[in-house]
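One chain of protein is taken out of this complex; the other chains stay put.
Right after this comes chain A.
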Amino acid sequence: MDLIQSVKLYIVKMTEDCGPGMKVLLMDKTTTSIVSAVFSQSEILQKEVYLFEQLTPNSSSDNMYHMKCITFLRPTKENISLLCKELRNPRYGYYYIYFSNIISKTDIKTIAESDIQEVVREVQEYYADYLAISPHLFSFNIPSCGQCLSWDPLQLTRCTQGIISVLLSLKKCPLIRFQASSKMSKQLAEKVKDIFSKEENLFNLKQGDIQPQLLILDRREDPVTPLLIPWSYQAMVHELLTINNNQVDLSHIEDIKPDLQKLLLCAEQDDLYKQNIYKNFGEIGEIMKSLIDDFKSKAKDHKKLDTISDMKAFVENYPQFKKMSGTVAKHVVIMEQLSNYVSKKNLLEVSELQQQIACDIQSSQHTQKIRELIEKNIPEEEASKLVMLYAIKSVSKDSNRELTSLIQLLKSKKVAEHWIELVHDIMKYQSKTILDNENTLKNAKQITKRFYKDLKGVDNIFTQHVPLIKELVEDLIKSKLKEEQYPFLSEINQPMKKVQDVIVFVIGGVTYEESMAIYNLNTANPHVRIILGGSTVHNSSSFLNEVKLATFGVIKNRTGSRKL
């Protein structure tokens, strides 16, 4: 169930299908990022692929009949008409066509009728229609799923296709569960089910004894996690510097070296990153320091090139030496940026309070502390996020009054209007069930949990909050997940006793912090395999953008009693 492997296997197969010879890879925008997420350029060059082209309405007109063309496209209307155009005037010798998802017979016919010169050698569906970010994490890069708290039909289709391709690439035909409180997850679940029955042949897969489960969740159930400052490396880089298609853009920083402006962060090719991806900020600081010391001493060693032997040693060490200096320098720059932000934005203090609000610790003092921090002139986004967290979490009778006064305080600090709107938006976004359940059993359970936690003592005040998804998946693998809240889409004959393969999809995006939680669950429970996916991977700012778009057009407040 390794997603990166699945995509890789497909692409390697493509390059092998067409035999030896020079190859060009013709892709669309999405498939380009799918391929580049798992392959480095040097790796793909070794497969004799020497040219990468995007299928666009006005492609170049150079004829290169000596090249074999591997065409890897999503089966969209636009792509098919462009492909027909390409085949009517073929630029390359032979075409090996692969679609990343299910394609209709009519479309095949249209393409076939454009291939007058008989250049097409292969037409296949290879289901690599998702971005494999980690072995257990996928995303479809959809920045926003819809409006008015309901689906954008286009994105609903994209998510359905994406999930279908994940399942097919892993050869799984799961039972589908969804979040009962969310209309969107029910719709998506039904769409996926539709395709199961429509493409019976495809899903007639050999299954083990235990049927896999697909759990579809809605981000609205847990709007807290994306608002918190994460402290693990990958999540932190994404929160503060933004990772986009495995790339970090640092070009906005003054006097940065040109080769460090765009950094590639890819665990597959960067061992240092791979090993520290889930380490927390403090640990990485330590590791970096020792690395630099080590490196400096090595560099000094090599500076003394007075004897021939020294020189030879240098030559011998050189490739490793250079490679290492590259990665170390890269991470040093990133760490420098991170620690700049941490001190500039007062993130330690902010994070501590965030965690207290999120975990309901000392709730009586929250407003007071928020006030203090806002008075300290923390950046407006951090101030507003604190108020948002308070708005989500507070339920007591006075909270309305408190919230109004906090918003007043933000206004007096000249916080931009759109941040204040977002406080309202996030309350509309938040799923009702949290409120409904607040005083029921679930709450009691959480209180006992916290009690235990307090007894054990907290090892890190910045990472006390546990994402909801972790609790849900933990329940699921123990077969304890409530069927009333997370029902199966179709009737199952007997209750599921055992769970082995789990695929979790979150409408509205996941976070790297949640990815880490799933990773930890995977290592702690070797008998289960859990894969996490989301419409995208959010940091707080991209999440708030989605909130803004999702609540666009929603007028009503969630409850009558909480007017602002």
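Convention: contacts are C-beta pairs under 8 Å (C-beta built on N, C-alpha and C of every residue); 3 or more make two chains touch, one makes a residue touch a chain; residues count from 1.
What we mean here is this: contacts and distances are computed from a predicted model.
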Would you mind picking the UniProt name of the chain not drawn here, from "Signal peptidase complex catalytic subunit SEC11", "Protein ECERIFERUM 7", "Rab family GTPase" or "Rabenosyn-5"?
"Rabenosyn-5"
Using the definition of touch stated at the top, determine which of A:E78, A:D194, A:D249 or A:D271 touches the missing chain.
A:D271
Considering the complete complex, identify which of A:S6, A:T160, A:Q464 or A:T551 is in touch with the unshown chain.
A:S6
Who touches the missing chain here, A:L250, A:I292, A:L348 or A:L468?
A:I292
Missing-chain contacts on chain A, rising order, are 1-2, 5-6, 9-10, 13, 20, 22, 41-42, 45-46, 48, 50-51, 53, 60, 62, 64-67, 89, 93, 102-103, 105, 108-109, 111-113, 115-118, 120-128, 135-136, 168-171, 202, 205, 257, 271-272, 274-275, 277-278, 288, 291-292, 294-296, 298-300, 302-303, 305, 308-309, 311-317, 319-322, 324-325, 328-329, 332-333, 335-336, 519, 522-523, 529
